[in-house]
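Every protein chain of the complex appears in place save one, which is left out.
Moving on, here comes subunit A:
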Amino acid sequence: MGSKLTEKKRKAREPESDSESDNELANGLFDGVLSQSEDEEDYLPSDNGDDDVDDSESESEGSDGSEDGGEDDDILSDDIPSDVDGEEEISKLVKQQQELEITEPGVDPKRKDDDGEEKNYRIEKDANGGERYVYDEIDPVYDSDDSDAQGPVNTIGDIPLSFYDSYPHIGYDINGKKIMRPATGDALQSLLDSIEVPKGWTGLTDVNTGNPLNLTQEELELVRRVQMGLLPNEIEDPYPDTVEYFTSIEEKMPLSSAPEPKRRFLPSKNEAKQVMKLVRAIREGRILPYRPPEEREREEEEQEEQHFDLWQNEEPQAPNPLHIPAPKLPPPGYDLSYNPPEEYLPSKEEREEWENADPEDREKPYLPQKYNALRKVPAWGSLVNERFERCMDLYLAPRVRKNRLNIDPNSLLPKLPSPSELKPFPTVVQTIFRGHEGRVRSVAIDPTGIALATGGDDGTVRVWELLTGRQVWSVRLNSEEPVNAVRWRPAKDSFILAAATGEDIFLMVPTHASVTPALDQASRDVLAAGFGYATNGQQQALPAGKEPPAKWARPGTKLEDEGVLVRITVRSTVKVINWHRRGDHFATVSPTGQRSSVAIHTLSKHLTQIPFRKLSGLAQTAAFHPLRPLFFVATQRTIRCYDLQKLELVKVVQPGAKWISSFDIHPGGDNLIVGSYDKRLLWHDLDLSNRPYKTMRFHSEAIRQVRYHKGGLPLFADASDDGSLQIFHGKVPNDQLENPTIVPVKMLKGHKVVNKLGVLDIDWHPREPWCVSAGADGTARLWM
């Protein structure tokens, strides 16, 4: 309470001092008013720094005073009323001020606190005479330590004051006490106000306090400056000149007393280098002196392209082999003329066809046209396009060197001998031999060329007169099995026919008109000689228990009467008989016979030998070499040639066929033809290679038999299941270096195909260009 009291006292004293000071200023005319206004001013919420300064000054003044007085206050606390003049007016004012102080915003209390902080002690002299700080006693009231204690503040919140217009108070303080409306001037006061506008009068009312809002001179000045767009507070020069730390003032005295270096007055080498660089660049034209662009352009235009003899020291180079020069465009033909011969003009249909065709499909990109005068010729519309196309071709078309054969196509054809040279060869069927029941399996013409022997499915062997086709002799060898092969003994001193049926081989002497009794007897002797040998000469003693490869016997009286004189029985069915050229040996092949499939029979000794212990593959056919002691055996795929004297393998011929059906050796001995079931006819030159020299595929079915003409004519023929014979001209030159000429000359068709079998066998006449074929249709035919 005491402090409050002191404050009150102090405040109470302040006006005094103020008034005193004011008194100094004014002559105390409106004493009260001024003090009032002063007070009011003091209470303004928006105080300027200046004011503060003034205030603090004034306050410090006051405080100084109060301090001095404070001691007194404290001491003479009770004396206050006494101390203060008992004037009621003053006490009233103090009260008023006290109330006003409550409403004062918390600036002043702070100040007061500051004041308090500063001066909440006093210095006394202690016993020693030293200074001694004696602090005030702390008043332990409620809120006493609240340094932020604020004065009475209206707590009504953010509502217009007008709500309280009808009340004497304007709101409530924090303690819920009414804050009374400040006394407004009465009529006189307001009149006075209107007459004399006080300094800083604005005519506005402070929202918070309800007092008229007055502004100080400084505040007004500030407002004015802001309105004028000036700086809010007055500074003399917002942009003062910079003060340079280092001036450009040349020093009179040198900093260093060293003598000037030599480089200062020698020309710089580096610079000289740089300059030379530029000079060089200018000389070389890398840097051009500046010229205005127009002038430069003009100069460039004037500058003609420099021409010189580019090929002055030309040296021809060999053209790069990889370089392909662009082909030239073909020169224009007659049809491009503006006035072509009339036959070049397109007819109506041609024109329509051309017009309807797609431009890409047209053979020529233009149609010939005729203009009867040069002046009528129009511009060619697509000339630019054509040139463009050419350009594109030149740079974009891949160039390929194509070897155009600018030759007559006929020169490709082989030089065939003229037809007259090829002649004679069989062309037409001369005789048809009918009589066999079922297929005719084999045919053979006797060495004299008069008689023909055939063997067929009916098990008979028949002998015919070749030219007339008359059957002269016939014998049934076997009623069940067909006669697979008939072959005449090649020697002319006898008339012996060998025929194979089943596992038996019969040797016979047919009766024929041309056979003289002497010849007949000679033949019988030849056949009988072996019997004598067999009985007289010792047959090779066979190991016991081993069956001989063949049995030679007489076939029986019935057959012997017919002329069949010898029967040889081997182990399996014989398919092929081939005589040696001398007629003493013959080979038989029975493909199913496994190791005894090939047998060589000696007629004079009635001996049968099996030359091969083992044979790779099924033996198909075998033959003797016409001149040398060689023996050929054909298996399915290969033909092996053995030397009969040295008993060794000489050669293996590989025709490449899948299944060899037959082969024949050229009478010259160096060439071989092979027929195969896979429709191929192959010519081998034995000296050349073991591979075929020519392959001919002219048949649509398997080839059954191939034959050379043995009588000196360059002919060979093959028989096929397609029912045709093909006659070839095959000339083997005497000169070893030349290749044989092979010319197909004739296809002989006549045999019917029965059960997919056509012609089964073929044989040539020993001298004439005639051949005989055996057909599956039951006939044999003579072609001449």
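Heads up, the rule we're going with is that a residue touches a chain if its C-beta (ideal position, glycine included) is under 8 Å from a C-beta of that chain, and two chains touch if they have at least 3 such contacts; residues count from 1.
Keep this in mind: contacts and distances are computed from a predicted model.
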| item | value |
| --- | --- |
| Protein name, per the UniProt record, of whichever chain is missing from view ("RNA polymerase II C-terminal domain phosphatase-like", "Pescadillo homolog", "Proteasome subunit beta" or "Prefoldin subunit 5") | "Pescadillo homolog" |
| Hidden partner chain, touching residue among A:339, A:468 or A:616 | A:339 |
| Contact residue for the chain not shown (choose from A:242, A:256 or A:372) | A:372 |
| Options A:314, A:547, A:561 or A:735, residue touching the unrepresented chain | A:314 |
| Residue in contact with the excluded chain [from A:191, A:207, A:397 or A:627] | A:397 |
| Listed residues A:186, A:284 or A:300, member touching the removed chain | A:300 |
| Residue numbers in subunit A that touch the chain omitted from display | 293, 300-301, 304-305, 307-311, 314-317, 322, 325-326, 328-329, 331-334, 336-344, 347, 366, 368-369, 371-375, 377-388, 390-392, 394-400, 405, 409, 412-414, 416, 418-420, 698, 742-744 |
